[in-house]
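The structure under discussion appears below in the form of structure tokens.
All protein chains but one are shown in place.
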Amino acid sequence: MTRQAQAADSAEGEWASLRARYRLVRAQSERLCQPLLVEDYGVQSMADVSPPKWHLAHVSWFFEAFLLRPYLAGYRVLDERYDHLFNSYYQTHGTPFPRAQRGLLSRPSVAEVYRYRAHVDQAMDRLLAQSPAEQAAEIARRVELGLQHEQQHQELLLMDIKHILAQNPLLPAYRSDLRAAVVRSAEPLRWHRYPGGIGHIGHGDAGFAFDCERPRHRVFVEDFQLASRPVSNAEYAAFIADGGYRRSDWWLADGWDLLQRAGWQAPLYWRQADGAWQEMTLGGLRELDPQAPVCHLSYYEAEAFAAWAEARLPSEAEWELAAQSEPMTGNFLEQDWLQPMAAAAQKSGPAQLFGDVWEWTGSAFRPYPGFRALEGSLGEYNGKFMCGQMVLRGGCCATPQAHIRGSYRNFFYPAMRWQFSGLRLARGA
Amino acid sequence: MTRQAQAADSAEGEWASLRARYRLVRAQSERLCQPLLVEDYGVQSMADVSPPKWHLAHVSWFFEAFLLRPYLAGYRVLDERYDHLFNSYYQTHGTPFPRAQRGLLSRPSVAEVYRYRAHVDQAMDRLLAQSPAEQAAEIARRVELGLQHEQQHQELLLMDIKHILAQNPLLPAYRSDLRAAVVRSAEPLRWHRYPGGIGHIGHGDAGFAFDCERPRHRVFVEDFQLASRPVSNAEYAAFIADGGYRRSDWWLADGWDLLQRAGWQAPLYWRQADGAWQEMTLGGLRELDPQAPVCHLSYYEAEAFAAWAEARLPSEAEWELAAQSEPMTGNFLEQDWLQPMAAAAQKSGPAQLFGDVWEWTGSAFRPYPGFRALEGSLGEYNGKFMCGQMVLRGGCCATPQAHIRGSYRNFFYPAMRWQFSGLRLARGA
Amino acid sequence: MTRQAQAADSAEGEWASLRARYRLVRAQSERLCQPLLVEDYGVQSMADVSPPKWHLAHVSWFFEAFLLRPYLAGYRVLDERYDHLFNSYYQTHGTPFPRAQRGLLSRPSVAEVYRYRAHVDQAMDRLLAQSPAEQAAEIARRVELGLQHEQQHQELLLMDIKHILAQNPLLPAYRSDLRAAVVRSAEPLRWHRYPGGIGHIGHGDAGFAFDCERPRHRVFVEDFQLASRPVSNAEYAAFIADGGYRRSDWWLADGWDLLQRAGWQAPLYWRQADGAWQEMTLGGLRELDPQAPVCHLSYYEAEAFAAWAEARLPSEAEWELAAQSEPMTGNFLEQDWLQPMAAAAQKSGPAQLFGDVWEWTGSAFRPYPGFRALEGSLGEYNGKFMCGQMVLRGGCCATPQAHIRGSYRNFFYPAMRWQFSGLRLARGA
Partner (left out) sequence: MTRQAQAADSAEGEWASLRARYRLVRAQSERLCQPLLVEDYGVQSMADVSPPKWHLAHVSWFFEAFLLRPYLAGYRVLDERYDHLFNSYYQTHGTPFPRAQRGLLSRPSVAEVYRYRAHVDQAMDRLLAQSPAEQAAEIARRVELGLQHEQQHQELLLMDIKHILAQNPLLPAYRSDLRAAVVRSAEPLRWHRYPGGIGHIGHGDAGFAFDCERPRHRVFVEDFQLASRPVSNAEYAAFIADGGYRRSDWWLADGWDLLQRAGWQAPLYWRQADGAWQEMTLGGLRELDPQAPVCHLSYYEAEAFAAWAEARLPSEAEWELAAQSEPMTGNFLEQDWLQPMAAAAQKSGPAQLFGDVWEWTGSAFRPYPGFRALEGSLGEYNGKFMCGQMVLRGGCCATPQAHIRGSYRNFFYPAMRWQFSGLRLARGA
């Protein structure tokens, strides 16, 4: 075979694999919504949450707006008005429907949203059926982005569904068939030491990564230590018992203000009943597992705990450098626990860097040196959020495994806690 | 037949008729929800609106709380938690679920709510199957109240459904089969004169009326005049064209503030397209009928229009005295237009006092002299709202005809305008 | 003397008396501000309160806007920008400076505001020095209105000063030389009976009255009874002790909501110290006088108390009819107690109808039949506030005696309680 033919062959192979992944990812989103009632699809329990139906439509809109409209000749939209309804925040693409009002849209119905998905899927089939042509590279790049985007929304779907159901005094379970976590005995917290110096973090040129993970660049860190596992529920309960939510000593000023205004007394989904802690989960209300990583903390709570524990949060550089020698395995969406779990018997390196809970870092979400946003409206993907938010690392029990990377930068405002967020302690050497 | 037997017979007859009416009213609520998708049942488009599903459950809770629990021996609730979820505002009965969060309740599902209705209906069947006993009078009174309450919610259902659908840029129709209004030519506005003096208003002892309509009492009015029909869309459009929403001259101070803050430029459901006015209706977006009564006005708008027209709103005493000689017929829910319509050729007295649109009066909703609230929690029904609201009279195209009376006092805050509210002009003699 | 000469003479006499009253009223405003520090003049403790300095300037602006500008040839304003700064709410006159920002104006300084007053006074001297001419009648009418307006603001000054100082943890006294109230023993509450029928209320043609007090008109009332004195602090404390602020039973829905949101536990200026009630007064913090009329109640509190006491508030017609046979004497501004006091030994009629505390009535502030607002911008004086507010009657310890009338209608929103407001019970016969 000539090199040219080989290249064509390999391109064709990649194309086929993209088509296959497209189908898998799209099916996964729908599978996640299987347990929902039609009624659950439309609720928006706070402005940050989107109705599940809206997620399903928006991720389809993403393919329509950035692939079908520009690249599929003769593409006909199902409903021109969806371009407004399902645009999340792309101001340069058009005026998005107001975020806080997504819960008011009883129409399009759930069935119509699925019809919209099918419509987009059929058109995407046509787009991907064509032999790779002139624009193939850009199309492939965007399909990849669209799939990663949909995987992000798969985690958002679970976060949002959990939040929606938790507002309801009936405390309905998302899935009553969800297995109970494996109970394990307490692992003592140990410290792993890392030498300082100049290292590299960020994602290199090859393979997919979001714009904010690039470019790979040099960083300098001093010697540091990282805890062998995330902070556990038992440890966090000790902080509460020691006045964690009653004394200002350990709190950032903004956090203390918020705690008082909002009446926080524990992590988001904890409830006290007869002196014992319970926790709302995707499987309904459960006894708190003392050895499982604490979850659904705001940044303020994470930093207050760290101050109480006389430690600190790792920087994202420290976290990433440490993670470079660890396998990207763990408790992810595919394991189908949908709840963080106590680590199994301790291994050589730090446990649970990946999966279970996102770990708040002490780093603000800012552009890496040399950062460049994508061209056009896609440039709004991450860059415009690089202010006021903190970085979290490692993925969680609701993150698709194929979606995570050591360089992955998740980010939330410090007040937010409906994501699966916990913390791991760090300290100087 | 002895007198005693006759009385028993007649009581039995009333009892049977109550049973029959119970079934009819309850069926009517469900019939009104027929055109809804499951998705429409759960939306709460503003704090004042309740999800249709919640209405269906709440009116059932009313029977459960005030009839089944106290009077049906051995009654077993379907779900104890519903007593919290579906309590609207009866503080002395328990802590109601927060009103503004009703839209967050995806569960109980629509099917479960219908199941709850059936459960209550079966129990009510048992309660009403028993021969009238010692507590029969009180039970009958409460059933009557429960039915009137449910009829109120039938109108609320239509108001709320209209509001919910109107928030949606897709502008879905509640019923696409709704007939277009009969178009009629303009009726000139004439004035009917009424002599002053002492008259009686309010509802007497016989028959059902809400507590706030009682007691029947003496009032004094000066000579007055009442317009022959409600203000029309064309007349209101002339007010707008004359700067009605741009000049403060005619407005109450609170109204002018609100207009500026909220950006009001026309009645709630009006939209301007290519210089012409359109209106969102339960049948979808339609051309404005110039001769139909203007609808969905706040009190502020009604009073500003009256000031512009160099007239005033009638007091509720004037309205009721005038209405005492008019037949209680008109465009009600049963006529199934669900939209106010131009009156047919003028008759002797004022047209459309009943039906079409609620007419704002210039009277604050206050207790009549000698008012007494009901006993117990039912005392919260009307009395505690007798501050800050204005009285409207006459019913509208969404009011069940059997629900209206000449003494009927509807009331809303002056800022509200999602009810079917218009106005009729009055002036001194 | 010819009749013409007599008329001229009498006009000249009235004119001279107007000039004299102008000086007295203007001086009184400044005298009330004597005890203030410069620092006190500028504070706005809530949006409803105006800085004392602003009051002093605004009442001068009133003469400037409605008398000097239209009627004094060659009048030159001191500063054109004051027309914006000191316009309260006359939209048809110009755009008022935003009310809630009055406390931000450190300039004009206190000295400049006094200069502005002197400037206006000198010009008014010139206007009133001229012999009564063609426009004399209208000028006299407006001067009278301006003086009544300034007297209203004298009471507002005391209300606002009290509120301003009460926000300060140092609890400074407005006047440390204020006499302590005369302590009196408890007067038992008695009931005075009044026959119903058609009566006349409102102010006739002769003499000054605000537009809202007119026209005099017929009203019908049923037989009623009125309490012999206002509700006392001791009686109100018994209501509190009986759970008045903890049980919803007696409250209007809006009142109960507000109580919970705002955390109300007692009247505005009450404080509990070592089990005893104290009260912030214009003379500083004092022990509560149990026999003095309760003061600084919202309408909601007044109505809740009345419900608890199994009575009701009088209507404004009842109050005015009863007051027609009572002398207009009492504890007013001029007595210089500046605090309501227990009534002296009971006399034949009801005590303290005038003075001490404004008495909430159960009547909404609405136009009387035949009401006509003044012409031009002055038409905004009262008419545009005739919605959502309740009428209070009788004046209080901070009202100038010459300012009160039996037909006087004061009005506040039901939530407000920084005015000197109490209540008197009424009931049916």
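All chains are identified by letter, namely A, B and C, in their written order; residue positions are counted from 1 within each chain.
Basically, a residue touches a chain if its C-beta (ideal position, glycine included) is under 8 Å from a C-beta of that chain, and two chains touch if they have at least 3 such contacts.
Here the structure is a predicted model, which is why all the values come from computation and not from measurement.
Participant: If I'm reading the header right, one chain is hidden. Which shown chains does it touch across the whole complex?
Facilitator: Within the full complex, the chain left out of view touches A, C.
Participant: Among the options C:Arg76, C:Arg107 or C:Arg261, which residue touches the chain absent from this view?
Facilitator: C:Arg107
Participant: Touch as defined at the start, partner being the missing chain; which of C:Arg81, C:His200 or C:Arg246 qualifies?
Facilitator: With C:Arg81, C:His200 or C:Arg246 as choices, the missing chain is touched by C:Arg81.
Participant: Among A:Leu18, A:Ala136 or A:Ala364, which one touches the chain that has been omitted from the display?
Facilitator: A:Ala364
Participant: Could you please point out the subunit A residues that touch the chain left off the display?
Facilitator: 89, 91-92, 198, 217-222, 248-249, 251-256, 299-300, 303, 312, 362-364, 366-367, 369-370, 380, 384-388, 390, 414, 428
Participant: Can you list where subunit C touches the absent chain?
Facilitator: 37-43, 45, 53, 81, 84-85, 97, 101, 103-110, 164-165, 167-170, 172
The rule is simple: only the chains that are shown with their structure count from here on.
Participant: What rotation angle, rounded to the nearest 5 degrees, superposes the C-alpha atoms of subunit A onto those of its identical copy subunit B?
Facilitator: For the C-alpha superposition of subunit A onto subunit B, the angle is 180 degrees.
Participant: Just the number, please: Cα centre separation of subunit B and subunit C in whole Å.
Facilitator: Spacing between the chain centres: roughly 38 Å.
Participant: Hey, how far is the Cα centre of subunit A from the one of subunit B, in Å?
Facilitator: 47
Participant: Provide the C-alpha centroid distance between subunit A and subunit C, rounded to the nearest whole angstrom.
Facilitator: 61
Participant: Can you pull out the residues of subunit A that are in contact with at least two other chains?
Facilitator: In subunit A, no residue touches two or more other chains.
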